[in-house]
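With one protein chain withheld, the remaining protein chains of the complex are depicted in position.
A, B and C label the chains in the order they appear, each numbered from 1.
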Amino acid sequence: MTLDTVKHANDTPDVEQPWAELGLKRDEYDRIREILGRRPTGAELAMYSVMWSEHCSYKSSKVHLKQFGEKAPESDALLVGIGENAGVVDVGQGYAVTFKVESHNHPSYIEPYQGAATGIGGIVRDILAMGARPVAVMDPLRFGAADHPDTRRVLPGVVAGIGGYGNCLGLPNIGGEVVFDPCYQGNPLVNALCVGVMRHEDIHLAKASGTGNKVILYGARTGGDGIGGVSVLASETFDETGPAKRPAVQVGDPFQEKLLIECTLEVFKEDLVVGIQDLGGAGLSCATSELASAGSGGMRVELDAVPLRDSTLSPEEILMSESQERMCAIVEPGKVDRFLEICEKWDVIATVIGEVTDGDRLEIYWHGEQIVDVPPRTVAHEGPVYHRPYARPEWQDALQADDANALPRPAGGEELREQVLKLVGSPNQASKEWITAQYDRYVLGNTVLAQPEDSGMIRIDEETGLGVAVATDGNGRYAKLDPYTGAQLALAESYRNVAATGAKPLAVTDCLNFGSPEDPGAMWQFAEACRGLADACQALGTPVTGGNVSLYNQTGDTAIHPTPVVGVLGVIDDVERRTPMAFSEEGQLVYLLGDTREELGGSAWSQVIHGHLGGMPPKVDLERERLLAEILVSASRDGMIDAAHDLSDGGLVQALVESCLKGGRGARLIVPDGLDPFVFLFSESAGRAIVSVPRSEELRFTDMCGVRGLPATRIGVVDGDAVEVQGQFSVSLAELREVHEATIPALLA
Amino acid sequence: MTTRIGVVTFPGSLDDVDAQRAIRLAGAEPVALWHRDKDLHQVDAVVLPGGFSYGDYLRCGAIARFSPVMDTIIDQARAGLPVLGICNGFQVLCESHLLPGALTRNDHLHFVCRDQRLRVENAGTAWTSDYAEGQEITVPLKNGEGGYVADERTLDELEATGRVVFRYLDVNPNGSRRDIAGICNEAGNVVGLMPHPEHAVEALTGPTTDGLGFFTSVLKKLVTA
Amino acid sequence: MARVVVDVMLKPEILDPQGQAVQRALPRLGYEGISDVRQGKRFELEVEGPVDDDALARIHQLAETFLANTVIEDFTVSVETAQTAQTAREHEEVTPA
Partner (left out) sequence: MARVVVDVMLKPEILDPQGQAVQRALPRLGYEGISDVRQGKRFELEVEGPVDDDALARIHQLAETFLANTVIEDFTVSVETAQTAQTAREHEEVTPA
C-alpha cells in the first residue's frame, strides 16, 4: 500500500474516501476539502473524523452549552473556566482546586471492568494536565434493574474496575451514586469525577507556544487500543446486533498511570513544561491539534518517533489510537534533558516527537514524508456546529398529568411501617456499603468525610485545616418528568449536600447523559436541562467550570431517562468544623429545616410502592436553597449542630433512618401540626435538611433560623434504639439495619 | 538527636506519605528512602508502606523484593534493624522470606476497605511495646490479597512462639488462617501486618488514633536502646 | 476422572501490563534473552465421566462464555492425558533445581 502523503493527495484528487464509514456526513467531508483546498490524506481524514465526532466536537450540544458561559454568575473564585481540560477554582490561602466529571458509559457496557477503569484513568489525567495533584475520585453510576441478569454482569465489573484502577493509583474514593432503573438496561451510566489540588502558580494549560520548543510524548507505548473508539463508541447507538464496529477495547494500566502522575508532578515542580495535554479520546490527533490550536505557532511532528507496542500500526492508526496512560508536554530545548531524566527516574518512556514551529500549520511526517498539513484550529476548535431540531415530546403532557399525589396511600400506622421498611430496603435506597467497601477511602490520609456522608471532604492543608467538599447528584426520574426542573433539582441537591457537611458551595461540574440528539424529543430534554442548569447556576452564584456530554444513550428507539449529573465543589476553612450525618448523641433535638409540601411526583415512594412515574417533580426554590445552605454552613462553623443530613429521594424517613443507623441511635418523632404523617415521611420537597441540635444550642440555633426566615420545626429527639413516629408506629434499628443492609449483597454477592 | 525512621518508596507505593505523617506525629523524623538506592541513610528503623508496588503485578510484593534497597534491608533486618511492613510492605517481607508464609487473594475475591478490630497478641515486639497484651484496637484495613497462609507446622510454630502479633476480631476480612492479621520474626524486630495503623493516627481522618502506638513503640525502644 | 485445561491469554493486540511488569523486571534479576512475556490464566477442570466430543464442546462453550472474556482474551482447551502430564513432569525432572 502506498503512503497517502499530502503530495499524493494533491496528485489524486478523485480518490474515493471512506468518510461515511468514519462517521462523517457528506457536507462535513466537503468542508474538509474546502478547508484544505484538496482532498484530505488518509491521516487527515482520520484526524478530522475523530475530532469532529460528537464526543470530541460537541457539535450537537455546543449551542446549548454556551449558556453556561453566557449566564455564568460573577465569581471571583473562577481561575480557569470552561474550555480547558478542567476548570480551576480559587479556594483561598493560595490554593486552587480543579475538578471534573466525565462519562465512560458505552465502553463500560461492552467491557465493564476495563471500561470503568479507563474512565477513572482518563479523568485523572485531565486533572493532572491542569498542574494539579489528583487527591480524590467519585463515581456516579446508573444501572438497569437491580435484579436483571445483565446488571449482575455489569455492576460487579464496573465496581471492580473503578476500585481496581482508583485504589492502585492511591486516590481515595469519597462518594458517588448508585441508581437502578430499567431505563439504563443496555445503557449503564459510568461517570467518573476527579478532584485535584495545586498552588495558584502551578496552573498549567494545554497550549504549545515558543518556536523551537520540543513536543514530548511520554507514558505508555502506543498500541492498537480503541482505534476509532471515540467516534464509534461515543456517537453511534447499538442495535440488537451490537455495535456496528466493535473496536479494540482499551485496557488500563493503573501502575503506569501512577508513575505518570508522580513523574508529571515532579516535572511541574521543576518548572519544566510550557504546555501540557493528556491523551484521552482521539489520542494523538486530539493532543497535537489542541496543543497547536491553543498555542501561538504551528507544530511539526515526526510520527515514526512514537514508541509503539505493535509495530504494524499504520500512521492513521497511531494518530487515532487511544492507548491509555500517555501525556504530551511542550518543553523548552534547554530543559529537555532534565525532563527525560525525571521520566527515567520513574521508569516512564519519554520521546521527543516534534517541535513548535513559527508557522500556523500542524504538520505530521512519516519517515520523512508529509502526511498531515492542516490548520490546527479547524481540527480542534472549529468543528461543525449543529442546530438540531428539538421539540417537546407528545407524551410529556400525559406523563405530567399522571399525578403521583393521587396514588393510593397507606392507611394507618401499620401500613406506614411496612412501606417504610420496603422503601429503606429497596435497591435504590438500600445501603451501598457492599459497593463502596471495595474502594479505598483512607489513602493519602486527608479524607475527612466519605460515603455514605452527604459529601466527600478532603483536607488540603494540614496546618490550617483548609478543605474542600464535593457531592454529585442527578435524578433521572425528576428530569424525565420535567428536564428543566430536573436539572435544577440535581444542582440543588448537590449544592445542599455540600452545605450539609459545612462547606460553602463554590462551583459546578456536570455530566449530561442523554439519548440521541437526532431525536427531537431527546434533544428537547437536553436543551431544557441545559437551560435549567444554567439558570440555576446563575441564581445560586456557582459557575459551571467544565463537564462532559454523553449522547446516544439509547437502545433502539428507547432512550434513558435524561440524566444530568451535577457535581458541586465547596470550601471549608477548617475541616475540624465539618458536620457529619450521624445522630450519635442521645438526647439531642431533631429539627427539620424547610417546608414540606405534598410532592410525590418521581418520588422513591411512587417507584417502590407503585412502580409509578408521573406527575410533576418537586418545586425548586433556589433562594430557599441558598438560605438553607447559609444556615447549615453558619451552624456548622459556630458549633450549633452536631449532625446534618439533606433530604432527597426517599424523603424525611429515608434521611432519618440513615442518620440513626450511622450513629447507632434511635429517634422519637412527632408529626408536626397540620402535616399528614404520610406526607411528612415520604414527600420529597426540595430545600430541606434534618439536623441534630445539642440542647444547649437550641435557642441560638432557632433564633438564627427565625431571624433569617428559614422554617425550622422541632420534630423529635435522638433517643433509644428504634425509630418511633408517635401515634403511628415504631421499628427497631436492628430491623431497619437488616433490611437496609441485606438488599445489595443479596442481589450481587 | 531525633530518631530517624525510613519509609521506602517503591514505584506504586501509595501510603508512604501517610507513614511519614504517622512517624512525624509520633515525634520521630521520617526519612524518604528510594527503591533504587541501596543506602539506608543511617535510619534507625524502616517502614515498608502500603500500596501496589509494581502494580501488584505477578504477585503482591514479588517484584519490589528484588529492588536494591531490599538487599540492604534484608541484611540489616537480620542484624536487628526494626522493620515494619504494612499491607504491601507485609507482602514484601513474606516474599523476602524475612517472615514466613504468604498472602493470597481474599477468599471473597473483592478488595475490602473497612474499619477492623484487632487484638494485640504480642506486646513484646519492637513495634507493639506501647500496647498491652490482649488490647483491642481498631484501624483501617484495605486489601485485595490479604489472606495469610502458611503450612500447619509454621502456623503452629508461630502460635507456640508468640509470633502471631495481631488477630482479627469480629470478622475475618480475607480468609486469613487462624484469623492472623500480623506476625513477627523470631527476634521480634520485624513485624508485618495487613491492617493500616498509619491511617489511624488522627481523630479527624481515621476511625481512631489506635495506630499511633506502633510508631511510639519503636521510638521508645530506639531512645532507650 | 480426566483433567481438562483451559488456557486464557489476552489477545495479542491487547495491552498486558502484568506480562510487561514481569519482563521489565527480568534484566534486574539477571535474565537476558527473553524478548516478551505474556501472562494469562490457567484453569484446571476435573471432569467426571468421559471426556468425549460432547463434553469438550460443553467446556469449550463454558470457556467462551465464562472463563474467558472474548472481548479481550483468547483461549485454548486441551485434555491433559497421562501422557502430556508426564511430559510436563519430565521437564521438571530433567532441569536441575
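One rule holds for everything that comes next: a residue touches a chain if its C-beta (ideal position, glycine included) is under 8 Å from a C-beta of that chain, and two chains touch if they have at least 3 such contacts.
No experiment lies behind these values; they were computed from the predicted model shown.
In the complete complex, the hidden chain is touched by one of B:27, B:162 or B:175, namely B:175. Although one chain is not drawn, its touching partners on chain C can still be listed: residues 1, 7-9, 19, 22, 25-26, 29, 31, 33-49, 53, 55-60, 62, 64-67, 76-79, 87-89, 91-92, 94-97. What chain B contributes to its contact with the hidden chain is residues 58-59, 62, 66, 94-95, 100-102, 104-109, 147, 149-151, 175.
Simple rule for what comes next: only the chains that are shown with their structure count from here on.
Inter-chain centre distance (chain A to chain C, centres taken as mean C-alpha positions): 40 Å.
Centre to centre, using the average C-alpha position, chain B and chain C are separated by 34 Å.
Shown for chain C are the residues that touch two or more other chains, namely 17, 21. Of all residues in chain A, those that touch two or more other chains are 253, 255-256, 347.
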